[in-house]
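Rest of the complex left out; these chains stay put.
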Amino acid sequence: YGKNTIKFLRLHREGKKHFVKEVEVCAHLRLTSPQEYLDGNNSLVIPTDTIKNIVLVLAKKNGIPSLEQFAIDICNHFMTTFCQVAYVKAYVQEVPWQRLHEDGVPHIHSFICVPDGIRFCEAEQCRNGPLIVFAGIKDLKLMKTTQSGFEGFYKNEHTTLPERHDRILCGELFCKWSYGECKDFDFNCIWKKIRECILEAFAGPPDCGEYSPSYQKTVNCIQMLVLSRVSQVQVIEVILNNTFYNVVDMKNLGLTNDKEVLVPVEAPYGSCACTLGRKKFFEA
Amino acid sequence: YGKNTIKFLRLHREGKKHFVKEVEVCAHLRLTSPQEYLDGNNSLVIPTDTIKNIVLVLAKKNGIPSLEQFAIDICNHFMTTFCQVAYVKAYVQEVPWQRLHEDGVPHIHSFICVPDGIRFCEAEQCRNGPLIVFAGIKDLKLMKTTQSGFEGFYKNEHTTLPERHDRILCGELFCKWSYGECKDFDFNCIWKKIRECILEAFAGPPDCGEYSPSYQKTVNCIQMLVLSRVSQVQVIEVILNNTFYNVVDMKNLGLTNDKEVLVPVEAPYGSCACTLGRKKFFEA
């Protein structure tokens, strides 16, 4: 029980300069005994209202140096304080406020919301078990207008899709990775580096791109690049929800449409998901 | 790979009387070899476009006698037809069209959308494994305006919640259950019976209700009633996402508010989830 969407803003001031971190926190707990379900005995139940208070107090006391550190703080607090807690999971998601700039000059207390990929993290712990930390990015929408195709696939009597060697690749990315033994990582720095890897693997070199033979292969390229460049990542999961674009047939309208006008197809959309670890390989 | 939100409407006619079933289908596949991820070799890949065609062809040929039977048909088709498929999952969700009535007379071809709980199901199968069928209801919003409280909970220095023995219990229910060995069940009839159990366990007797000491206990009551009344259900999972209602303090405004005017609190909201089986007990 105990999911708890707690939204708040943590304001930090250094002189006249302000820093904001607005987050949404969900905390899940599992207790050692199921008595509140079976008997309606609430004596060990920590009310969600108390959970909310604790999260706000931790934000006040510790600040939010990184989402990951804050999620770790929450897990530690519940494990240390409540012996009836058998398991705790803390999910933290950020509202993407960026400092406003006027003619290149950063503003001391004004911000703009720029949702080009949402940062999140998760920390979880079983009593007597290790603390596991995940981080990720979601709602990252990318498009490449060429250097993508889909050919040589399996065909039977239900196949109507033609082969294509030059199509638009467009989709929404979800990436989530786990860290190994959590030492003193610079979570903010690693997150930025991984975001750059994702963009680079998706797009290829700026002057020519790189051909993608399928969504699956692009997903794999992203995973391989992150694992090769960022040693702290143990396992990485990537989900790519594709939007297809159909070239509009304009023959009836007396025109030749050389992939200039395309219509997005909202549903059915495809999705491909893959989880890749350092030694083992899962596919889902 | 291969999630695929396929939306379509299956129209069935008996003389002048029409029957509609509008559904949203997602099909997931896992292939025996990951070569398309690693090498970009697509030779075994069944395009999502082909998956869509197969789903539509099955709907045309078999109709949709029940969501569950349709999901089973999809799984069977992929397992039987494609030896490269190692795993298949089919999710089917219904658009809640109900026949229109005029002065109590059913209309032969007119329908109204009544989203008071969405029916869905899921069937999944690994090669050489059993076919497993789940069914469920989601987005079912219920409220009781009394016979609910929350007392005797754990307290410490972060507790600010007062004890309450008469509050509003309001939430959105998600229930999902699994069937055991799938014989010739009447899935439509069972689903209706379970929906009635949920409402009865939530509300209690019409003339007096039944006191709920916590969300957790209400969740457990729903599970116990379904398991006792519907023998085909093996395991049942229930998630209750609560909306809290605060009694507005009107003392400053010179009025006594006897729980007459309440304000819903959108976030933080609580959630409690529990999975209950016939012999074993999980709590999540």
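Per-chain numbering from 1; labels A and B assigned in written order.
Keep in mind that, in the parts below, contacts are C-beta pairs under 8 Å (C-beta built on N, C-alpha and C of every residue); 3 or more make two chains touch, one makes a residue touch a chain.
Keep in mind that what you see is a predicted model, and the values were worked out from it rather than measured.
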*asked:* With 2 chains in place and all of them the same protein, how many does the whole complex in this file have?
replied: 4
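The criterion applied here is as follows: only the chains that are shown with their structure count from here on.
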*Give every residue of chain A touching chain B within the complex, in rising order.*
1-7, 24, 30-31, 34, 36-50, 52-54, 57, 81-82, 84, 150-156, 158-161, 213-217, 219-220, 241, 267-274, 281, 283-284
